[in-house]
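There's a structure below that I have some questions on.
All protein chains of the complex are present and in place, except for one that has been dropped.
To keep things simple, chains are lettered A, B and C as they appear, and every chain counts its residues starting from 1.
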Amino acid sequence: MSESQEYKYIGQRTIRPDGFDKVTGRADFGADLSLPGMIWGKILRSPHAHARIKNIDTSKAEAHPDVMAVVTHQDFPAVSAGGFAVGEGQVDFKDLSRNVLADDKVLYHGHAIAAIAAKSEAAAEAALSLIEIDFDVLMPVLDIAEAMKPDSPLLHDDLFTQGLAEQPEKASNIASRMELKKGDVDAGFAAADVVVERDFSTPTVHQGYIEPHATTVRYDEDGQSMVWCSTQGHFDVRAIISTLLSMDLSKLKVVASEIGGGFGAKTTVYLEPVALMLSKKSGRPVKMAMTRDEVFRASGPGSATRSRVKIGATKDGTITAMQAQLNYAAGAFKGSPMGPGCMTAFTPYDVENMYVEGYDVVVNKPKAAAYRAPGAPQAEFAAEMAVNELADKLGIDPIEFRLQNAAKEGTQTIYGPQLKVVGLVECLEAAKNSPQYKQALAENQGRGLAAGFWFNIGGQSSVVINMKPDGTGTIVEGSPDIGGSRASMQMMAAETLGIDTSRLTPVVADTEHIAYSATTGGSRTTFATGMAVIEAAEDVVRQLKERAAAVWNVTVEQIDWADGVATNVASGDKLSVADICETADKTGGQVSGRANINARGAGPSFAVHLCDVEVDKETGKTGVVRYTAIQDAGKAIHPSYVEGQYQGGAVQGIGWALNEEYVYSEDGVMENAGFLDYRIPLSSDLPMIETVIVEVPNSFHPFGVRGVGETGIIPPLAAVATAVSDAIGVRMGDLPCSPPKVLKAIQDAS
Amino acid sequence: MAKVIFSSELQLLTGEDSVSIAATNYRDLVAELLLRYKKLSEGEILKMAVAIDGEVIPDPLLEPVPSNGEVHFLYRISGG
Amino acid sequence: MVSVVYEAPDSVQGAVALLAGAKIPARPLAGGTDLIIQLQAQKNEPCLVVDLKKISELMESTLDEEGLHLGPGMACAEFFSRDDIRSVYPGLVEAAQLIGSTQVQGRASVGGNLCNASPAADSIPALIANSASCVIVGPSGERRIAIEDFVTGVGENCLGKGELVRVIEVPRPADGTSDAYLRFIPRTEMDIAVAGVGASITLDDDGTCAAARISLGAVAPTAILVPAAAQALIGTKVDDEALLVLADAASAAAKPISDRRGTAEYRRHVVGVLAKRAASTAAERARGN
Partner (left out) sequence: MTKTHVTTTVNGEDTEFLCEPNETLLSVLRNELQLTGTKEGCSSGDCGACSVTMNGRLVCSCLVLGVEAEGAEIGTVEGVSNKENLHIIQEKFLEHAALQCGICTPGLIVSTKALLEENPDPTEEEVRYYLAGNLCRCTGYDKIIRAVMDSAEVMRGGA
């Protein structure tokens, strides 16, 4: 789409303000801070996927001269079960406390049991073997279907299924059930001429950020403890730690380092409370960093799913009913993204009759964390695969089929409200007009298309803009910048103030220097923190006008403000921002603008992706040969970073579709816990990722912004799997479409 | 009267899928719901997100409810 | 990581003396791309690490009338930038070029790849196809062994205490000969071979296959030479029909295991496909020679 002419800064491709530090190696990430007197912490992890801990003997470790502190779950205060909303939705503090360090049971291979702080990293690592643990090894449950069986071994004796009409009497691995409905699916299927029904599955996957979790902390008995960490939300880290360690909020300062990727998984904590407890016990600052192996075994991952989808349509291409059962693996503790999965599965469609049922199931794998549009890729994969199959059966082009049934303004969603203005139809039209869709396929190639929907969220953001005497300003925000959001903040402030972006410096402040701001997640930052930036900049403008009026001894009504210049309407005299700031000391002191908001009106973002693959039919290996990602941004503040979100989401989705998966042994040990065998896409695996930014403005945001970060990971799963299916003539329902699986499908069909 | 539409989770506690409530703001509306449905707890309601006339409102305590408005309680979304 | 005693001798004799005299486990260090990861995984026993990179004769390769004298420590990146070597052994050079990323190639060596003795090592099938052997030097002098006999098991080789590989000798191929190496990985780079095939094919003047050596990697505890696969080609024009027989012979000879990188069934199938393709490429090259 054309980049708008009406704005001076918004829509430009400026250089990001934190860029210099990041290309020179100066930017400090989670593991980059060292403190005087600092020692190192390491975690002892479970060698079993499921076991009862009968006894932990730490005496030998404690006696070792290099060891400064040892902690186990027993060092932490008891925490009652209860909720708190962060990235994953609801976090249960009791579960989180038991995930950070196991209580009486270990629930996955790699589950943290104890931690040691020692004089060096090597000494801490070596001393772990001095801790003696007596286990009672139990049978692990890894598969969702197995875990749901009534006679399955139980992970938690006290877990009773929520969401049933009657309170169950027996504990279960099913943590909760959810049901959403609209219309009458039975009647809908009765009215259908063609019905498709199929099972699907997706594997456990990891978010795969390149920076392992890392933190440096300093506990201060009298004053304020400091936690430096790589996180998407340091205010929520503060809240979690204060609960888990039973500390006053005021006794904790959390500093967000630069963050080397998170994709949802850095919305919770793993090391931070443990490090702080080690620091408390040792009296020394403590650094902890996970190894890559630990990242795979004990952080993240994204939920595995098993699902069944049924869709019916009339011959003319009207979908009459959509039905799904979606089962999500939560990992060791309840709380998979089953809810948003159920809500998003069919939302791209304006269909009268829908029914979705979801199950949240615990298994002996690491507790699932949010992963980019949590829950939606798995659900919409199943739904989109079925929609494509139905389009095929009806002999209707998949874009036309979607256009005929597309969600639009006023569509009643299955989860509650009607949709406001959305851009799905525009994305579908763009797909139809894309060069890729018009290009013919070569031999052994196939094409797939899929749509995706994600809500996006608003929430609390706080911003202060401090003007300096030279007319430059500092934008103080509380949202960790995970992908270039400082650039967007700078541009929105520049646009509002009418001064050049180079005159504004965005700073992500710690928890002491700005008021609460919600976690960077849910594609909220450019939308919600952006709204706060605009409001704070408007506050600055209001004050600058007052100061100009004071200089000229006129009323504010006699000041005209445009492009960063105050004009005295009567005299025609002008004062720039710099002029006014320079004399601010004489008109009442320096100028600061402020906004503390709880943003609402987040605009959903729809996407449509097109994928062409080529399959080596002798080996089953798939290569992506062409890819186009189309998505509604509302308004692209910085188009390069919007495109980057589309491309990055697309490629994570391609990895999910083709090769990424946790491989487990029968006894529940992950066998591919490294980047060598957990195969994320490489530069050599991919073509350029073409993008189309559709702009259907979100009327609730001053510049029309919708979030863009998450939707892009949703369509690739079905787009890729449909393309593979098209190339080989067999429908692929189980991800990943790895070479052995594709080859088997080809062989079974012939 | 505002029309309140319950999620399937809340329907298990309310026994019906919707109800009309006379309230001018969210706080009063919740108070009325708690009076009407004994199984419903305040925690149960507060953990849900709310959409008033289609707009999802993160923390709606003081939010006005239009006289013929539509109020949905839904699963709270965050993100990744 | 285990604690380390580090030595960097400047002569082969010095290295042998250090390795032979070690009171603790001793490992020669070339590129370190396998060794350092292995040391990280070990916890308790200290290890003597003898860095060979200061020994210039181990770091150089020469090509003469007899063939290639490959210094076992030469970095792959240096090896595959040698166009003279590539023109004679394109398959062997391709195999070296497939070992790891650019970064790994800057350190990893063919000798290290050989001594690490992974079943999936890329250079080993290519060396075997080229009838390579290596000269082992140790406290009691030198001995020569064919590459197919050098590796004795998964991660195990025939080096005794104090021994190291001094040079890998690859005979100059007969006229009308060329080679190829292919491996299968799920991505395009950065993976360990699920299966690999080295092929060397000699064609006579009318394009009939006079000699062939086919070697398979990652489908048995060690890389294996498959005479039956070579036999499928000898006397043929390396046509489609012969290649199918070859593929079956390769699959039949494979004794793979199932692991995180692939199932036995899949490996057996894919090694046949690769054998067909590698032989076809080698033959194509031989026709051009």
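Convention: a contact is a pair of C-beta atoms (placed from the backbone, for glycine too) under 8 Å apart; a residue touches a chain by one contact, two chains touch by 3 or more.
All values reported here derive from a predicted model rather than from experimental measurement.
Q: Using the touch definition from the header, name the shown chains in contact with the chain that isn't displayed.
A: A, C
Q: For the chain that's not shown, point to the residue among A:Ala386, A:Ala451, A:Ala584 or A:Ala650 touching it.
A: Result: among the candidates, A:Ala650 touches the missing chain.
Q: If the hidden chain were put back, which of A:Tyr641, A:Trp656 or A:Phe700 would touch it?
A: Hidden-chain contact among the options goes to A:Tyr641.
Q: For chain A, enumerate the residues touching the unshown chain of the complex.
A: Against the left-out chain, chain A lists 13, 15-16, 18-20, 22-29, 31-32, 34, 122, 207-212, 258-263, 289, 291-292, 482-484, 638, 640-641, 643-645, 647-652, 674-676, 680-684, 686, 688-689.
Q: For the chain that got dropped from the picture, name the residues of chain C it touches.
A: Residues 1-6, 8, 29, 31-33, 36-37, 39-40, 49, 51, 53, 75, 77, 100-104, 106-107, 188-190 of chain C touch the chain absent from view.
Here is the rule we use: only the chains that are shown with their structure count from here on.
Q: Roughly how far is chain B from chain C, centre to centre by C-alpha average, rounded to an integer in Å?
A: Roughly 69 Å, centre to centre.
Q: With chain centres taken as the means of their Cα atoms, state the distance from chain A to chain B in Å.
A: Chain centroid spacing, chain A to chain B, equals 27 Å.
Q: Hey, what residues on chain B touch two or more of the other chains?
A: Within chain B, no residue contacts more than one other chain.
Q: Would you pull the chain B residues touching chain A in the complex into a rising list?
A: Touching chain A from chain B are residues 5, 7-9, 12, 47, 51, 53-59, 70, 72-80.
Q: Hey, which residues of chain C end up touching chain A in the complex?
A: Going through chain C, the ones touching chain A are 1, 43, 184, 186-192, 259-263, 266, 269-270, 273.
Q: Taking the touch rule as given, give the residues of chain A at its contact with chain B in the complex, in rising order.
A: Touch list, chain A to chain B: 83, 85-90, 163-165, 178-181, 207, 263-265, 267, 339-340, 342-343, 370-374, 415-420, 454-460, 519, 521-524, 598-602, 700, 707, 710.
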